[in-house]
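One protein chain omitted, others in place.
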Amino acid sequence: MNVEQVKQWMQLFSAEIEKNKDYLSQLDTDIGDGDHGNNMARGVKAVEAGLAKDQPTDLAQTFKSIAMSLISKVGGASGPLYGTAFLEMAKAAKDDENDLPALLQAAAAGVAKRGGAKVGDKTMVDVWLPAAADAKQGQLNDAVIDKLVAATKPLRALKGRASYLGERSIGHLDPGAVSTGMLLKTLLQATK
Amino acid sequence: MNVEQVKQWMQLFSAEIEKNKDYLSQLDTDIGDGDHGNNMARGVKAVEAGLAKDQPTDLAQTFKSIAMSLISKVGGASGPLYGTAFLEMAKAAKDDENDLPALLQAAAAGVAKRGGAKVGDKTMVDVWLPAAADAKQGQLNDAVIDKLVAATKPLRALKGRASYLGERSIGHLDPGAVSTGMLLKTLLQATK
Amino acid sequence: MAANTQTGMVLVSHVPEIVAGITKLIRQVAPDVALTTAGGTSDGDIGTDATHILQAIDANPATDLMVFYDLGSAKMNLDLVTDMTDKPLHRYDVAFVEGAYTCAALLQAGDSRAEIEKQLAPLKIK
Partner (left out) sequence: MAANTQTGMVLVSHVPEIVAGITKLIRQVAPDVALTTAGGTSDGDIGTDATHILQAIDANPATDLMVFYDLGSAKMNLDLVTDMTDKPLHRYDVAFVEGAYTCAALLQAGDSRAEIEKQLAPLKIK
């Protein structure tokens, strides 16, 4: 992975979020507070502005810039979660790591730690952790990602706002899992 | 007890509260939110205005008028507590009860029930319940009342705002116990 | 998944801003819930009084009310008010913000009072 690919990734992700903003907010209306699309849209806009301003020249700087934008602008749980993912990739990249599976592994572990969620709790962690494991096996692709996202639907939420709904959270996709699916699919596109 | 005596009682109590407003608020500053004097002053002013407006002709109406004024104007825990005391006396008076010890008994039981406090919890109940029992024995006087009030000082509060302070509530008089002392002493004056 | 609007919520706080703020938090997840509030005394001071609480109860369109409050004097006023209104009042001695948020989210999801009470049980602290 290199700086140009990350920038490409962020452009693709940004476009995807913009396109699906209302959809993500609708998913979040069903089992949350209805702001996930707006939160992410605010986030990716800040990421683009941040990269333009910071002009990072190496991977670590690039990830750090993205992380800081997400942390300060998303304004929901997904802010510190995605922010931590990119902070962890920045840390790994500082140690000269640019292998995609290793970076994803660091990101996924960071997200899981930040939220205290396990796989099966119906959060974005349900996509992050298995996807990172699949990437390590060289088996991450769009179909795998779609399956991980879809698998959140029958679950009962144990973390985040949806967990307040108890049983009522069953039968809905987790909004953060859906946006994580978009993040990973655009990553595959940008690095293929 | 008759209507004229109750009116006399309220005038004496009102004057006593007015005179000790700052003292009561200071006691409440030490182990509460510092408003007990103001709360009571607002309450007794409303009582006087209420009685002038309602022009009650029997004991039950008189107690009811006092209760409603306290309930709607005190604005602190002492509002529902004193309000309940007078509501209970109004109920008892409706059953043609005008014997002072019996009325006090009804009031004290009402206060204890409303606040869920026992004797020893460092609240106004520490004065109400023993004083009502003493009245029944014909042994209620100023010295007895002063002793009951003073006995709240070494206690640790288990109810009300002071209970948040735990051990720190020890060594202070309970403000509601002090105002209850004033209420009972002026009652003795008005009925002697 | 229609909201439960037969059961309403009443919030009682010593401070007007607290119930105004919780209302904002709740409205994000529960736009349709029958919610009324009494923040501060009738005169707008810090404190609670029965008159103000009765107004919030009367103003609530629901028939059955779940009530949340901050501190003890609100609790005593609530108990007093229970004797003064015909509407069934259910008082919860739970964490104020967290309990009210949970209740609102579940009413919006259509849950019954009995179902919601199960979720409120672990939040009891008073």
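The first chain written gets the first letter, and so on, giving A, B and C; residue counts start at 1 in each chain.
One rule holds for everything that comes next: contacts are C-beta pairs under 8 Å (C-beta built on N, C-alpha and C of every residue); 3 or more make two chains touch, one makes a residue touch a chain.
No experiment lies behind these values; they were computed from the predicted model shown.
Chemist: Identify the visible chains that the left-out chain touches across the whole complex.
Modeler: The omitted chain makes contact with A, B, C across the full complex.
Chemist: Looking at the full complex, which residue from C:5, C:28 or C:82 touches the chain that isn't shown here?
Modeler: C:28
Chemist: Can you name the residues of chain B that touch the chain not displayed here?
Modeler: 32-35, 161, 164-166, 168
Chemist: So that we can see where the missing chain sits, which residues of chain C does it touch?
Modeler: Chain C touches the chain not shown through residues 13-22, 24-25, 28, 39, 46, 70-71, 94-98, 101, 122-123, 125-126.
Chemist: So that we can see where the missing chain sits, which residues of chain A does it touch?
Modeler: 35, 39, 71-77, 79-81, 83-84, 114-115, 159-161
In this text, only the chains that are shown with their structure count from here on.
Chemist: I'd like the Å distance between the centres of chain A and chain B, where a centre is the mean of that chain's Cα atoms.
Modeler: It comes to 62 Å between the two C-alpha centres.
Chemist: Using the touch rule from the top of the page, what residues of chain A touch 2 or more other chains?
Modeler: Residues of chain A never touch two or more of the other chains.
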